[in-house]
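A single protein chain has been omitted from the complex, and every remaining protein chain is retained in its original position.
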Amino acid sequence: MTTEERKTDIGPPNYEKFLHPIIKENYGKWKYHETLKPGVLVHVSETGASIYTVRGGSPRLVSVDFIRMICDLADKYCDGYLRFTSRNNIEFLLANKENIDPLIGELNSNGIPVGGTNNAISNIVHTQGWVHCHSAATDASGLVKAVMDELYDYFTTMKLPHKLRIAVACCLNMCGAVHCSDIAILGIHRRPPNINHEALKNMCEVPTTISSCPTAAIRPATVEGIQSVEVDEDKCMYCGNCFTVCPAMPIADPLNDGISIWVGGKVSNARTEPMFTKLAIPFIPNNPPRWPEVTGAVKNIVEVYAKHARKYERVGEWISRIGWPKFFDLTGLEFTKYHIDDFKHAGTTYRKTTQIRH
Amino acid sequence: MADKVSLEEIGEAMYKMVEEFAGKKKFKPGELGKEMIAQFGEDRVTKKDCKEALKLLMNSGRLVYGYYGGTSVEIPHVEGAAKDAGEK
Partner (left out) sequence: MADEKERKTPLLDELEKGRWPSFVTDLKKIAERKPMVKDLLGQLELSYKEKKGHWKHGGLVGVRGYGGGVIGRYSDLPEQFPDVKMFHTTRVNQPSGWFYTTKALRELCDIWDKYGSGLTNVHGSTGDFVFLGSNTDVLESIFTDLSKAGWDLGGSGSDVRTPSCCNGPARCELACYDTLDMTYDLTTTYQDELHRPAFVYKWKFKMAGCPNDCVASIARSDLAVIGTWRDNIRIDQAAVKEYLDNGLDITSDVVLKCPNQCIRLEGNELSIKNEDCVKCMHCLNVMSKALRPGEDKGATILIGGKAPIMEGALLSSVLVPFMKMEKPYTEFKELIESIWEFWDEYGVARERIGECIQRVGLGNFVEAIGLEPIPQMVSQPRDNPYIFYEEYFEEGDEEE
């Protein structure tokens, strides 16, 4: 009997195997691209060759049957070549222009919207939420579905002042670029963790648990004879970091968990430098299955932006021009104590000029 | 030049250390390497030796990686969540 050598560290397959022949021939030779209509791009090479792209929205959380369905379409129209974008859109790569409309027809009849290009809302980058995460303060897939239903027409058209990027993260760990999106929907906990001292004794290392806290809120303590920890509630900002290190400190609290909304971030260097998102709404209670308060709030911000921003202004650039007071004014959002930073670099955000619009 | 310590010896010393501190301290792979260098002397053990020794231990299954917000080196055991799921 021969035992097969166990293969490790082979790495991913070489991407060259997966490139459409036209892409392979024109690799590095692309000259320009045009958007033919929402969700449809053509890239033209120095050699004169073209490749067409049809971009479809995907829920990201998909079954193998869904993937096989899009494979059938890619076999039929794209010689079996496709890719995915950094925002989880599906991109069908076509050699033949004539195939664009039939493909879009079949995508639409399979429930997949085509769009997300240029001055549109692209797909929402998001995290696992209640579907699969241990520290989630909300669900992600459901929120995305509810918000995209509401903003669907902004995906399939290109009528916004500029591109608009939305992201959802189900807790402060932010698996995704939530902190630099035009609009960020962030799940938050609002109460310190509950400590199960009996379980902590067996599951967690006290020193590691203490050092996991960014604000040094966790101290060693003996509780009913057990070597455990206690949390200084005044210092805790509910990040859940300790829970990741020590499962005996669950932080989820249905009564207090919910959503915060942030605006004005970007990662691109175009025109202005990359920027973080800033707080717009400190708390909205979780209201599954469709989170109407969240979808309403996001839609309001999008619509006010669409109405007031100038061409090529991202949300953050628009707010920089009009000023934050005007942003709160136009959106009707309440400015509260929570909007004023009181953590480490708080002072950098205070207004230190008399340049104020009256 | 001081005698080099064999990978097997380093491995045994690593295993002993993880075993001794099980339940008290979870070593990070890098910490374990630093401990070995402290124990045997940097002229006898290199960082690379420690990585190789740990790789052998992991491949043999005597030690496993654990993850709670950071990677640690552990003796295989059924931990809390897995136990509840009926794993043995």
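A and B are the chain letters, set down in written order, and residue numbers restart from 1 in every chain.
To be clear about the criterion, contacts are C-beta pairs under 8 Å (C-beta built on N, C-alpha and C of every residue); 3 or more make two chains touch, one makes a residue touch a chain.
Quick caveat, the model's predicted, so the values are computed rather than measured.
Peer 1: Determine which of the presented chains are touched by the chain that is not presented, and list them.
Peer 2: A, B
Peer 1: Could you tell me which of A:17, A:337 or A:358 touches the chain that is not displayed?
Peer 2: From the options A:17, A:337 or A:358, the contact with the absent chain belongs to A:17.
Peer 1: Which parts of chain A face the unshown chain closely enough to count as touching?
Peer 2: Within chain A, the residues that touch the unshown chain are 6-15, 17-19, 23, 27-28, 30-34, 43, 51, 53, 57-68, 71, 74-75, 80-86, 88, 93, 111-113, 125, 127-136, 139, 141-142, 144-146, 148-149, 152, 155, 172-180, 208, 211-212, 214, 239, 241, 244, 247, 252-254, 257, 267-272, 274, 276, 286, 288-290, 311-312, 343-345.
Peer 1: Could you pull out which residues of chain B are in touch with the chain that's been left out?
Peer 2: 28-30, 33, 47, 51, 54-55, 58-59, 61, 64-72, 74, 76-82, 84-87
Everything that follows uses one rule, which is that only the chains that are shown with their structure count from here on.
Peer 1: Need the CA-centroid distance for the pair chain A / chain B, whole Å please.
Peer 2: 37
Peer 1: In the complex formed with chain B, which residues of chain A make contact?
Peer 2: 199, 202-203, 205, 207-208, 212, 241, 244-247
Peer 1: Please give the residue numbers of chain B that touch chain A in the complex, ascending.
Peer 2: Interface residues on the chain B side: 24-26, 68-70, 79-81.
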